[in-house]
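The other protein chains are all here in position, but one chain of the complex has been omitted.
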Amino acid sequence: MTIEITDKTYNGEFVKKIEEIGGKDFHKCMQCGTCTGSCPMTYRMDISPRKIIHLSKFGLKEKVSGYNTAWICASCHSCEVRCPRSIDIPKIMEAIRQVTLRQNINYIEPSEISEDILHDLPQIALVGCFRKHTS
Amino acid sequence: MSNPNTQNKDEKTASTSSNLIPVFIMGKRYDVPESLTIMKAMEYAGYKYIRGCGCRGGICGACATVYRKPGDYHIRVGLACQTVVEPDMYLTQIPFFPANRAAYDIKPIDKDPEEVFKKYPELFRCLACNACSKVCPMDIQVMDYISAIKQGEFEKATELSFDCIQCGLCASRCMAEMAQYHIAQMVRRITGSKIKPRAKHLNDVVSKIEKGKYDNIFKELKALDVNTLKKLYTEREMEPAATPEDWSPQKKDYL
Partner (left out) sequence: MDICYYPGCTLKTKAKNLNLSTISSLANLDIEAKELSRWNCCGVVPSLASDDLLRLIAPVRNLARAKEEGYSQILTVCSMCYQTLAMANQIMQEDMEKRDIINNFMEEEGDYSGEVKVVHLLGFLRDEVGWDRLKIAVKIPLVGLKVAPYYGCTLIRPRQVGIEPLESLTLFRDFITAIGGIPVDFPSSTECCSSYQVVSNPEISDEVSSGILKSAEEWGADILISSCPLCEYNLGLRKREKKELPTLYFTQILALSLGLDEGSINLELNSDSAINFFKEKFKDVLC
């Protein structure tokens, strides 16, 4: 895909926010793709973990926040343990999620989950989900 | 201390036995007698409570007040009808804080914890920040009862939340945007109606009433005149002050 990187599309604030929340490590990424290879959720992501790190470096906030990648991430840390540069990728994913969540935009609305589903799910699932997907 | 009878009109405007202290109501300073409660102090200052407040006895929860003192960042709370004013209190009354109450019919509900989880999924957003317990004017451990509810321990939650007057301060401070007191009320209702054992003797008495055991005596009493009733009342057999375990009245017909 062609990505336009200009001073109009580069969002320096976004890069700074990711650094604040997720750490500066992601600049070290050499795009080897090991993370994508390790991730069990890749097959359902709009774009792979490797690509989203790359786009984050370029401050492409709308694109990065628009893809479902960070939302499908289950924080399993499979990528982190294999990354040859020891980048804490789960933290980057968390940062991407937090940029949206802190604008008070939830990924899932607790009040919209049906009662049957709420009855069935164990608390551990609900607490974990609300921590990652709601503000 | 002057004799009230010899006081001239000017002196009468200040209370003879208490000093005036400054309080700030919605940012404006008023000097009020130091012995008054917040509620009385606001009325002294000229405010009128025309709706909502209240029982004036510390139980309806309508007069929850938040205040701060200068030089101290802490948020303090108290019930206006119970708390005595202190110098330099910066007061504001909290109107009813919007809090969602789930609609449910208590009869068909089971005593499963899931019944509460279904109605209040926001319960799982609790971060254990303790803002709720800190702001409770009744010193209830709100965070602990929420914890107990999440663990399905309804009886413990009932006990912990028993003193709740539903003032809404906890909901106003909650970061997870829960209405703790509504959740607790649902839990108390379930505990009372589904978990706690029924009082067997209550059922016995109710069935006796329904069978008409007390109809005659009530009919008789209703037909008596005031003086006879007074006599019967004053001459009734009373339980002695230190009642032994095995005491029972002489007339046992209506037991």
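To keep things simple, chains are lettered A and B as they appear, and every chain counts its residues starting from 1.
By definition in this document, contacts are C-beta pairs under 8 Å (C-beta built on N, C-alpha and C of every residue); 3 or more make two chains touch, one makes a residue touch a chain.
Worth saying up front: this structure is predicted, and the values here are computed from it rather than measured.
From the options B:35, B:82 or B:147, the residue with contact to the unseen chain in the full assembly is B:147. Residue in contact with the omitted chain (choice from B:32, B:66, B:89 or B:126): B:126. In the full complex, the hidden chain is touched by chain B at residues 113-114, 126-130, 133, 143-144, 146-147, 150-153, 175. Listed here are the chain A residues that touch the chain not shown: 20-23, 40-41, 44, 71-72, 74-78, 80-81, 88, 90-91, 93-95, 98, 107-108, 113, 117, 121-129, 131-133.
What we mean here is this: only the chains that are shown with their structure count from here on.
Taking each chain's centre as the mean of its C-alpha atoms, chain A lies 47 Å from chain B. Looking at the complex, you find that chain A touches chain B at residues 110-111, 113, 115, 118-119, 123, 126-127, 130-131, 134.
By the touch criterion stated above, chain B contacts chain A in their complex at residues 114-115, 117-119, 121-122, 124-125, 150.
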